[in-house]
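We show some of the complex, not the whole, and keep each chain where it was.
By letter and in written order, the chains are A and B; residue numbering begins at 1 in each of them.
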Amino acid sequence: MVLLLSSVDATHSRTSDLSIHAFANIDSALDVFAADRTGKADFALESAGGTVVSTRCTRTYDSVKSAISFFGITLAHWSRSPNAMLQPNTHLGECWCFHGSQGQAIIRLAARVHVTGVSLEHVSKLVALSGRIDSAPREFVIKSLESEFAEDGEVLGSFVYDINAKPVQYFPIKPRPNGQPTRFIELAVNSNHGHPAYTCIYRLRVHGNMAEDDQN
Amino acid sequence: MVLLLSSVDATHSRTSDLSIHAFANIDSALDVFAADRTGKADFALESAGGTVVSTRCTRTYDSVKSAISFFGITLAHWSRSPNAMLQPNTHLGECWCFHGSQGQAIIRLAARVHVTGVSLEHVSKLVALSGRIDSAPREFVIKSLESEFAEDGEVLGSFVYDINAKPVQYFPIKPRPNGQPTRFIELAVNSNHGHPAYTCIYRLRVHGNMAEDDQN
């Protein structure tokens, strides 16, 4: 009987612990969610100082959907600039789209950084009008460039965005062999998930450790 | 005694399952939260292509609160346009207000859609300055219109927004008898929750399945 009672007590204390644990967990999950959903610094974020300095020969796609209308009269057709992918808003349509399935963008980061990874985000399939997100990028390469005018750069990693996984996907990057920090990043998209006309990038975050020289 | 031990084990495994379940649940709750809080496509969303094309004879309410001031000098009084209710920002004041308790808005959706429901959102009572949200809509009707110039439309549903329930409220809509998709939606508000001067709409989402013709 002693063992029996102890069993009940142990169970009780275990569920209480779990209860506290579950509540603490919601709290810390929300902390990370509120910290840009990743809990990681984003050196490409526009409000922090990141900016797209070139898109090479990529042609921005001017969606006919993005028309400024005033009570039925269309005043202007417009498209979002490449900097849209360095901004936190990622509702449907808040993205940079380009013609075809291949495109590039060179980003001047907010500081020189030892890149440890990137996060590529697309809109959730749940909220896509057609239920499909075939305009999402598939194969893409991240490069480190010496300047915004560099014709090519050092490949930091080649990755695949998975439209059946979470909207925000993290891709780890190994340290550069020369140990140098990076100021210019190129995102080179090589294919999409099947859309015949265009590819859209909702957000690219660049993570890492700031070069020590820049910290003072 | 064997049974006793098995009881302890069963309990342990049950709490462990629960623990995993609880963590997975936080994660999926945040996924839906991040997916526009509903996990559903919104065909009225402005950034996706939705736009208000008419408000019939409804008079937008120019709140004296919405004044652009520069260090104490009021430069301009302004009001938010009806398109505010197709935008994701729903902090206090980020809404479309109209005089009285009755108003209409005709929305051109981003695509032709078999409407399955709408979500009407008001600001949370928790953050209202007076603690009351009597400017919230109460009775409202959703109609399908042939065009933005149609004098009347087919009623898809008549609903009541409940100020004691959650801020985002979902109202299911049955398929149209003729099986046709809808491009123009009318929101017709017939009463509010008691505010004598104006009624405010924070956000209207329109959910459904895109017409097959539009998917290609």
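Throughout what follows, a residue touches a chain if its C-beta (ideal position, glycine included) is under 8 Å from a C-beta of that chain, and two chains touch if they have at least 3 such contacts.
The structure presented is a predicted model; accordingly, all values stated were derived computationally and were not measured.
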| item | value |
| --- | --- |
| Full count of same-sequence chains in the assembly - 2 placed in this view | 3 |
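What we mean here is this: only the chains that are shown with their structure count from here on.
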| item | value |
| --- | --- |
| Chain A onto chain B, rotation angle from CA fit, given as a multiple of 5 degrees | 120 |
| Whole-Å gap separating chain A and chain B, where each centre is the average of the chain's CA atoms | 27 |
| Residue numbers on chain A that touch chain B, as the complex places them | 3-4, 7, 10-11, 14-15, 18, 21-22, 25-26, 29-30, 33, 37, 65-66, 69, 71-72, 89, 91-94, 124, 126-131, 166-167 |
| Footprint of chain A on chain B - complex, ascending | 1, 4, 7-8, 11-12, 15, 18-19, 22-23, 26-27, 30-36, 38-43, 45, 47-49, 51-54, 88, 108, 110-111, 113, 148, 209-210, 214-215 |
